[in-house]
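Only a single protein chain was left out; the remaining protein chains are all shown in position.
Our next item is subunit A:
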Amino acid sequence: MSDGDAMGERFREFQRQLAERGDPAGPAAGQPASRTERGVREPGSRDWAPQTQRARPGDRGRRNREAINVPPAEFSSYYGRPILKPPVWKHDIAAYLFTGGLAAGSSLIAAGADLTGRPTLRRAARITSLGAVVASTYFLINDLGKPARFHHMLRVAKPTSPMSIGTWILSAFGPAAGVAAVAELGPLLPERGVLGLARRVSSPAGRIAGLAAAATAPALATYTGVLLADTAVPSWHDAYPDLPFLFAGSALVGASGAALIAAPPTETGPVHRLAVAGAAMELVAERRIEHGMGLSSEPYQQGLGGRLTRLSRALLLGGVAGALVGRRSRLLSMLSGAALVGSSLATRFGVFHAGVDSAKDPKYTVVPQRERLERKGSAPGA
């Protein structure tokens, strides 16, 4: 591949790209001026300071409120290239964050419904939980670079690896949720013979399995916050105190939404309260993440991460309001439920993208670390 001809071709291609993309010679408009305007102070790219970029004037309604606590920053970088490797995780992981939360929240609802005698709600929530946990497993395996080696996760149990812990949580939760859902088939079995026996044990077995799933559910819904936070990705790591709360809240919201879609209003009273509680948790955590982390908050306000975060909040408020107002109407409940499910999905994708964006731009790595050094009052070495 790397013979002389290939190199020549690359070179010609490079020139073609240059020709296509702009004026053939001379500096591009604007950019290089910064150096001369401000004098050559320090070699390198110190003079470039795009961090002062504010929310664009066209950004309706949120002009200066955002980015206001973000200090204007100058920093050097290696030709503007990222320092960190952006996560190689695909959308599978964002989707998994959602389905994992949905499975966890649903199994809590199922257990509550079981214990308080709400059979339709219980059935719907158990089936949702199983479906979501199956989807979770698919997403997790599909995201691997070598999916056939999924079982290598089971070689070790490592407390320092949230992914290892998560695999074990999922391995405990999955079968329990599975048995609870399959137990719902009990009433369909004949009353006599071996199958009759199975029919009779199905209800207690379902309850035990359902309670076991519910006991592991909170861990399943919150460990994902640690999974993302335990990385060098600035906007994920800095959010570590709040991500588990955000994900716990979002899991309750998503599962409540699914329950509102599937169960009749006569049984969803507790689901409404759960949706409100989940929404409150999510909104508080989200607010802290969106405004309390300095520069690392920026990706939650701008770009795709920002848009998804705002979408999730709009759906959340609309969904909760709709669910409360329309609590007697099946149709309104279903619509509100769909909004809540959508909100949970948007929350997860928003967090995912905010993190990826923060890893792709060197400023989120360099500027906070520089500030930290300045606070410590020492440069490295020297």
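Definition applied: contacts are C-beta pairs under 8 Å (C-beta built on N, C-alpha and C of every residue); 3 or more make two chains touch, one makes a residue touch a chain; residues count from 1.
Quick note on the criterion: contacts and distances are computed from a predicted model.
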What name does the UniProt record list for the absent chain among "ABC transporter permease subunit", "Formate dehydrogenase iron-sulfur subunit", "Acetone carboxylase, gamma subunit" or "ATP-binding cassette domain-containing protein"? "Formate dehydrogenase iron-sulfur subunit"
Per the definition of touch given earlier, which of A:149, A:200 or A:287 contacts the omitted chain? A:149
Out of A:233, A:263 or A:323, point to the residue that touches the absent chain in the complete complex. A:233
Per the whole complex, from A:219, A:283 or A:311 the residue touching the absent chain is A:219
Missing-partner contacts on subunit A, residue numbers: 1-2, 6-7, 10-11, 13-15, 17-18, 20-23, 25-28, 31-32, 34-35, 40, 43-45, 47-48, 50, 75-89, 104, 108-109, 111-113, 115-116, 143-147, 149-150, 152-153, 155-156, 158-164, 167, 214, 217-219, 221-223, 225-226, 229-233, 236-237, 240-245, 247-249, 251-252, 269-274, 277-278, 281, 359-362, 365-366, 369-370, 372-373, 379-382
